[in-house]
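Read through the structure below, which is laid out as structure tokens, and then see the notes.
With one protein chain withheld, the remaining protein chains of the complex are depicted in position.
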């Protein structure tokens, strides 16, 4: 938003480049050229106009700051941009922007900029997914406590946990890619009637969309912002999925849990007060960026109230919000990628964190006992045995209960191996990895 | 949320019934029965168990208030519900809820409740769409000022405007129906590993989903809430689309504009202070409900941070939020339907609101002049003529400008008929109506 | 919002009563009576009118559902309420609502309802504060790990931690009480000009405010909603403070931390799958309610865009939102109160959770060494010693470092007692308890 350097962490350079002022200017010029080409193909403007405008476009060296200043007065930077392009196009200048209105240019450029920003973001999301898939493969049998409501439950494996994260990333990326790809070309003219283009309007719209490889909407969508709200939603979901993973990492890195740690590097995660600290700073940075992104993205969802044929305020807020959002989500994705890169997994600690008495088997034991003894009785027997076993063997405590003796053999098996108690993790991990292999995030 | 009557308007009765305590209990029992049936089919539980549980389910008369009170202590109403069902199922009672956890039941019931709520909502959305399609057909040539940034622009027609609203409703409904249909069955067991079901887990999941006609997720989704966030997004978008239409109606009903009015009825839209008032109260009610819905829906989007294997707080907030949201959106849809029912359209006023001097043709005139005179000059000529013509004829003012004389014949045509200046409205209206005919909202 | 019972937990009965339809009707009638009294005192209406209206008010038995239905058509329930009161007041009926508009009645009634709701809420907030103050007194020396970024830092005490929570509650309650007390009487007449009351307007406003013991605004505030936004902010902050405490409780109750647990009761915190679970369900319920409250409250902050002299939608959304919010926050407060009531504090576990090697002293050790050795060197020495000491004595590891020998005596003291390392906790605890004693939450 500003040209003053910030002290606070920001988006990766590639995202800044993809969504900055120069990228917008390039996209807008591309839109004007595509429009001229389509109009020429449809016979709306004379032969040669499109080439003249394209040549003028290449000759222009527009500066974002200058355009911003001029646009401020007019209400949109499209006006000075069109004026400059028109002036540079010589005799063809009168045909520049023919049949279009400013919002046509900004909305279509938004589709182009979003497509490029999405490609940049995909790099970091793919990097995150790659790390998660590797963790899933390596740790499919690394048993650890499952935690529900932040209490120990039955066991799970770290690989399956990584699969849960991975599926979230795949779904979020799929949704975002879909929302970006669905952003249609905008061409409505002054009030969405395509009046100037008359009976050749649909031909121009079709050609315009083809030039830019963008979809066509049923009608001009100047004040139907469903596509933008869906983009906002997909961005919020991406932020949320990244934040969920980072949040889990921070919980797993807690001193008492200590099952994971971010890579040890000089100066990383240190404290200005406490020399012993090893903070999961990349994860925390991802959380912070994701937290900022969610309300901003969600605000696009609350902003469908565009008045009449073109809005007075709601529309003008969109483009900078979307730039900000891609930046924040790229920031979160890059930070999470750093968090996962070289992450230390303490498999022994995971297993050690399982209740040595065998409390992790309680669910399986109760399920074994319930059919013959009834749910209430089964749960009560297991609960009582757990209470008696405090810190010691649940097997011994259960042995004292005569009603379980018919099940002794099965119970012994259940208590012997937490991995067995983690259930069909292989098939679940395989399903998630198959989904990954089929996804757009898997590198070819 | 409460059993105390409210003074403020609320959702239609049908939605209250579809999402109230009794509906949830019925859905949860259906889930337990489907689980038993699937487990029996997969050979996990003995033959006959499913039928015994189904019979027990039918015999139960569970009261929402009682279950709520018992659930409050346990942390979820599923626990007392399972206890009651288990007690009623006799010898089969130990097999009730076998392999499942509370969240499996609530999440799957949420999918069922959402499907029914969505069907109820469809009625009102279809009613809105029907009214809009009728307006589109009747008023496709009812010329009126197009308004951008709340200023008069080129002309449009009321029918095309109604088409813009209609496409929004179709898109919102399509998105909502899609998000609801995508809500998958939930079955993960204690920590999402399906441990108790072991190697028959995938068979049980498949049967469970088939029983309830719900899709299957790649993995249990206890803490991957992308599907819920997408539902929230779709609900927010529906609220936003309804609010946009209602907002436009209120703007068109302004005293100075007076192009539409809600149906005149005794006591409708009156003021406690001003006898002359005829307020568009149904539209305003729709706006109010939509405004309340948007942040609530968006908050689901910001709530993907479910910890580890099951969340402590974020999950518990979801079900009542979704109930509230369906209520608010049904409320908005019903109010908008009332606003549109019998709406008075003042076609003469629409035409009279067009600048009598012909200012509405400025866009077309400038487009005609620009190719030969250049954009700047063309715009300047039209602007100057407009200034000179204040309240009088733009044609006359233009005639005084020698540079336009070669274009006189075309300009005369453009200035003669605002409908012509509204452009290819027929093809746009036809496109929107074709989309409506192909949509899920068109009644068979 | 509905009369259908919900399955999900809701607000305490007292809050439902304080904000339900009947409470609103009573408040509105009180407003009309106060207006009549003030108008009579100012000589605007004849003597005896106020008494006749007061008598009529007492004679009315208005039903929320009937009024809601009638109000739906008119756009506000004030219209049928005024009609009923006017009809019941006989010859004085023409003076009912004299000089007022519907919004005057609703906004002033909102101030009254909020005052009562706030008093109800205070009960639960005071209960929470009482529990926290008791914890602060009991546990001022109960040493435990301080946790920053969810990593162990230097030691703190549980009593000081409770003080942090307590100060938050005091501040939130003070802010809420202030925001409620600042809600002014509303009297503007049709468009906020007080036209009907003419030159006696300010006398009527003053009398009206005095009757109801409410403050007076500079101007009628029909579309200046700063006071409402501040109420929304204060409600959001209250929700947030309650959620923060509940969140910390859930973190402290984690299986690996196990420093606190909610009271053990039959059926409390159990799991439908895992007999071993003892979930902090009341804390989680508080989190869930607080999470729902925050966006709703915050949405009032985003809703200052009331059009012209009275808003079309934004205003109509306010009253039900505020009812919902008081309900959610009372719900959160009651749940947190239950969480704290009988909470089990494991002081031995707190101490045991401190790093036995003495890592908790690192901050103090580094501060002792830095002045003579420099910050970097001091931090490096402590970090190296910590690494060497893994699980063993930090004192021993430090002893191997020749540069620390001049400081040996001080270091020995620092490493001997984590309570000493917790610093001046007594003065901090005393400061917090003094603030509590001076607050409006301390019971007399």
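A few notes on this one:
Residue numbering begins at 1 within each chain, and the chains themselves are lettered A, B and C in the order written.
In this text, a contact is a pair of C-beta atoms (placed from the backbone, for glycine too) under 8 Å apart; a residue touches a chain by one contact, two chains touch by 3 or more.
In this text the structure is predicted, and so the values were computed from the model without any measurement.
Within the complete assembly, C:247 is the residue of C:247, C:275 or C:327 that touches the hidden chain.
Even with one chain removed from view, subunit B keeps its contact list with that chain: residues 145, 147-154, 250-251, 253-257, 270-271, 273-281, 284, 302, 353, 355, 359, 362-363, 365-366, 378-380, 382-383, 386. By the touch rule set out above, subunit C reaches the unshown chain at residues 45-46, 75, 82-83, 86, 93-99, 101, 146-150, 153-156, 160-161, 163-164, 167-168, 171-172, 175, 189-199, 201-202, 218-220, 222-226, 229-230, 233, 236-237, 240-241, 243-244, 247-248, 251, 294-295, 297-299, 301-312, 363-364, 367, 370-376, 378, 421-425, 427-428, 431-432, 435. Against the chain not shown here, subunit A presents residues 1-11, 16-17, 20-22, 24-25, 63-65, 67-68, 70-79, 82, 97, 100-102, 105, 189-190, 243, 246-247, 250, 265, 267-274, 279-281, 283-292, 294-296, 298-299, 302-303, 312-317, 319-321, 323-324, 327.
The criterion applied here is as follows: only the chains that are shown with their structure count from here on.
Touching subunit B and subunit C together: A. In terms of their C-alpha centroids, the spacing between subunit A and subunit C amounts to 33 Å. In whole angstrom, the spacing between the mean C-alpha positions of subunit A and subunit B is 24. Touching of two or more other chains is recorded for residues 147-150, 153-154, 251, 302, 363, 378 of subunit A.
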